[in-house]
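Here the complex is missing one protein chain, while the rest keep their positions.
When the chains are written out, they are named A and B in that same order, and each has its own residue count from 1.
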């Protein structure tokens, strides 16, 4: 059972080990992702060229693949990097941004999930559903209004994809198909700042770089991230979205065992 | 005659409808554009690959094309997306960033304006002049110091390009070639934050997604945007450009009928 104390301890390991997280991510969120990882204590690197992604992935603590602004050259680089990471035993975390929005995204997400052994896949319910061929409403790259059973969806995806699955939304669900946690942290303002889902995926990468129990790493990342969002909303939510974004980076850089212990709300299902 | 009340009502429609705005834009402004659209209540998506832009453009409420960091592959995607939007009746808004700065930009801007039926084109005076073959001084991607008659230029461009034209600067001019408005809002600090012109173009897209009268949509967007800038300058202008940028995102997320009613200054010409 992952609890707040264990979550805080994984965060502490990130701060101590300062793991290199190799991101192949979309052009909208690169800066925010790098600053968010730095704030938490990780060491981000972005590298995209197929001439170097294998070399970079092998020396990284984790590889994060994100198809938010995918194109064929980048997808090719993702596959090269993913396979190199697999060979080197580097955990790979995948964010299928917008799967279901266009056929190209859906197909690419499925191809990556099939070709690369993933440690974690993180998305909203619609994205995860589309990766495994379930129906779920989607709008652009944002979650649709589906009212399906998210826990059941996550567990089905974990069994089918043979990986830890994190589905984020009002509550977050994370499962390896056997053990399932629901995390009641986070804040609706996160949906109003671009890249908060993408950064979370990279944060899961940072946690997976220092904690071999991938389910625990992912759960710890979700708790820490959600608590930081709540703190930021309390400090700056009323000022507007610009201030919330800055307060969130502040919270990521300051959050520790005390805040996680006080505000973390994780529950084991079943 | 578009007035403040009507402008506020279009903004309100954006907040209610939460329209999907598909942006093919430059790498400098992606994050700021997405956050600005989210702050105003729209739903941004960036998609660039020619494998998916037609599918995305068709389901969007508006398509925004911006050549700020253009390259041949992206231009090809813009043409595919533009034609798909035209077929689906989705309004297309175009930002000819830096037209006139290099021959490649000028030619590309003209090609796009010729190949795609535009609902609105927005630029500074130099950019619009260069798209229609008029002479105007330009420096990099920023407006030159031309002292021509901006209203006459806008009306000539509207007639020639058969679209609504918005020229922004100290005052903003928007016209469909028959009816022309001058908007006396905005703030000089906008010129010191990168991407404020690009975001404005995307905001016009969001407004055009919910208001079929394109001239009214564009005028309402210009008023709302200019008022938000004035509020931000009042709140944070003296602290410096970082704080102004954050205050501007805050203002976009909070602005409503009250502020627009109090500060909006639109005037009909002729």
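Methods note: a residue touches a chain if its C-beta (ideal position, glycine included) is under 8 Å from a C-beta of that chain, and two chains touch if they have at least 3 such contacts.
Just so we're clear, the structure is a prediction, and the values are computed from it rather than from any experiment.
Between the chain not shown and the residues B:70, B:84, B:215 or B:266, the one that touches is B:70. Seen across the whole complex, the unshown chain contacts chain B at 26-32, 68-72, 98, 101-105, 139-142, 192-195, 239-243, 245-246. Counting over the whole complex, chain A has residues 20, 22, 27, 30-31, 34-35, 38-39, 43-49, 51-52, 55-56, 59-60, 73, 245-254 touching the chain that is not drawn.
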